[in-house]
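Take this structure, written in structure tokens, and hold onto it; I'll ask about it next.
In this view, the complex is presented without one of its protein chains, the others remaining in place.
For clarity, chains are labelled A and B in written order, and residue numbers in each chain start from 1.
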Amino acid sequence: MDRFWRLPQNISTYGGDIDSMFHIIAWITIVVFFAVELLLVWFLFRYRAREGRKATYTHGNNRMEVAWTAGTAVIVVILGVMSRGLWLDIKDPRRFPDAGLELIVTAKQFEWNVTYPGADGVLETDDDFTVRNQLRVPANTNVRMTLRSEDVIHSFYVPELRLKQDVVPGMSIPAWFEATVPGQYVIGCAELCGIGHYSMDASFYVHTAEEWTQWNAQQQTAAAGGATTNVASADATSAEPAGSPAAAAAGTSN
Amino acid sequence: MSNAASATMETGTSGFGVYNMKLGMWIFLLSEVMFFTGLIGAYIILRFAGPDQFADPGVVLNVPLTAANTFLLICSSVTMVKAFAEIEQGNQAGLKRYLVLTAIIGMMFVGVQVYEYMQLAHEGFIPLADLYAAHGRHAAEGGAVVGGPLYASTFYTMTGFHGAHVSIGVACLWFTVFKAYRGGYTKNNYGGVEIMGLYWHFVDLVWIILFTIVYLI
Partner (left out) sequence: MSTVATAHESGTHDAHGQHEELPFLRKYVFSTDHKVIGIQFLFMSLLFLLFGGLLAMAMRWQLAWPTDPTNAMPGGSLLPETMFTSGVMLPEFYNALVTMHGTIMVFFAIMPLLVGVWANYLIPLQIGAEDMAFPRLNMASFWMAVPAGLLMMASFAVVGGAANAGWTGYAPLSTSDVYSGVKLGQQLWTISLVILGFSSLIGAVNYITTVINMRAPGMTWFRLPLSTWALFITSILLLLAVPVLAGGLIMLFFDITFNTGFFNPVVGGQPLLWQHLFWFFGHPEVYILILPAMGFVSDIMANGARKPIFGYKAMVWAIIAIGFIGWIVWGHHMFMSGMNPLLGGFFMVTTMMIAVPSAIKTFNWLGTLWGGNIIFHTPNLHAIAFVALFVIGGLSGIFLAAAPVDIPLHDTYFVVAHIHYVLVGGSLFGIFGAIVFWFPKMFGRMMNEPIGKLHWLLTFVFFNLTFFPMHMLGSGGMMRRLYDPTVYPHIAQHQDTNVFITVCALLLFASQFLFMFNFFWSMFRGKKASANPWNANGLEWSAPSPPPHGNWGGRQPVVHRGPYEYSSPESDEDFLMQTAPPTGRPTPAHS
């Protein structure tokens, strides 16, 4: 099934639940699809026009109308109820798990800037540091992002995280994820944002705890030293974790 | 509709017994309701989202002047009703008298609105964000911010579209007057006056809602 749908590898804690929901809907729709289409083809064959035959004269059947109306309604209501909890778990800030790391992601044409809290662990203080086109997080940590835009609407999208969230100017939109598989992935923009929309990609690294601590410490020192290197260049390749298939593929981009 | 015998008030072969033109006008007014609902809805959303962009009632806008203007418009609805009542009785002179009166009051309403716009613009109540920064109330009053450019944008758009509707209505009224002087309406054929009235009352009603929301709340 995953091969058929070409689902990307899942690396987030809630991605599995989304995929399960996807598969439930996929199986229901596949069954309905084959039932309806086979019935259609069967009717077309069975009731094709023949000489001297008249069609059945009927205007319908109220019992059948009630049956398929109720049947469909029950299925979609169940799907709706099942989806609602998962939806709120992922998107409702009141249900967000406690954050192990808080970040600000600021989008602008056509780049992603990630602001880290620095040594004090608190955002929007003097020791914050900002990295351009790189999002680095430790694995198995709840990351809470505040998404902001400086110009137009962008959309933060990492297929492997099963996370997408529009980034709207004038709004600070919260989002969270917990990545489980270390590797290198790509952030894409999913909302048309101008001429460079197609190439508004950024690297996304999920590090092991040690790698993360080391990189974070490096950046904090650089930031504290007042060095201008706190804005790292777009494709800096330090602390490259061991590659997953996605990482190998991502390495060839740009 | 026993008195709706003429060609323009034909009821067709089915339906609710409402002649085509009147039914068409009702349907058209439904879409007008949606148009103003969209504008008013946008205003409410913007005002809730950024209350500091908007001033309290009476601080910027001239409420007494507009209240008088509102009264004027309500009067024109009364004269419109009179015009319709006269032609239903077949009274041509009464029809002409009240139609002309309605059109003149309508023009006065638009005139007062233009005067109000000019006053407001002179005071620096300007919708354009760039101009506002340079010459708006913000600059004029030495930093004492009363509302933002968005306040002016919503104000001029909503009242402006209403004003445009009144102006179109006045034009149609003069056309109706012209037709009345040519003897175009009779006791049995007053469809044109009736749908003119429907439109005019609608525009009046919209103004009462707009006045409440924009000026008083």
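Convention: a residue touches a chain if its C-beta (ideal position, glycine included) is under 8 Å from a C-beta of that chain, and two chains touch if they have at least 3 such contacts.
Keep in mind the model is a prediction, meaning the values are calculated, not measured.
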item	value
Candidates B:Asn62, B:Thr157 or B:Asn188 - the one touching the absent chain	B:Thr157
Contact set of chain B toward the excluded chain (per top definition)	11-16, 18-20, 23-24, 27-28, 30-32, 34-35, 37-39, 42, 45-46, 49-50, 53, 127-130, 148-150, 153-154, 157, 161
Contact footprint on chain A, counting only the chain that is left out	4-8, 17-18, 21-22, 25-26, 28-29, 32-33, 36-37, 39-40, 43-44, 47-50, 53-62, 64-65, 68-69, 72-73, 76-77, 79-80, 83-84, 86-88, 90-92, 109, 151-153, 155, 157, 159, 162-171, 173, 186, 188-199, 201, 246, 249-250, 252-254
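The rule is short, and it goes like this: only the chains that are shown with their structure count from here on.
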item	value
Centre distance in Å when chain A and chain B are each reduced to the mean of their C-alpha atoms	49
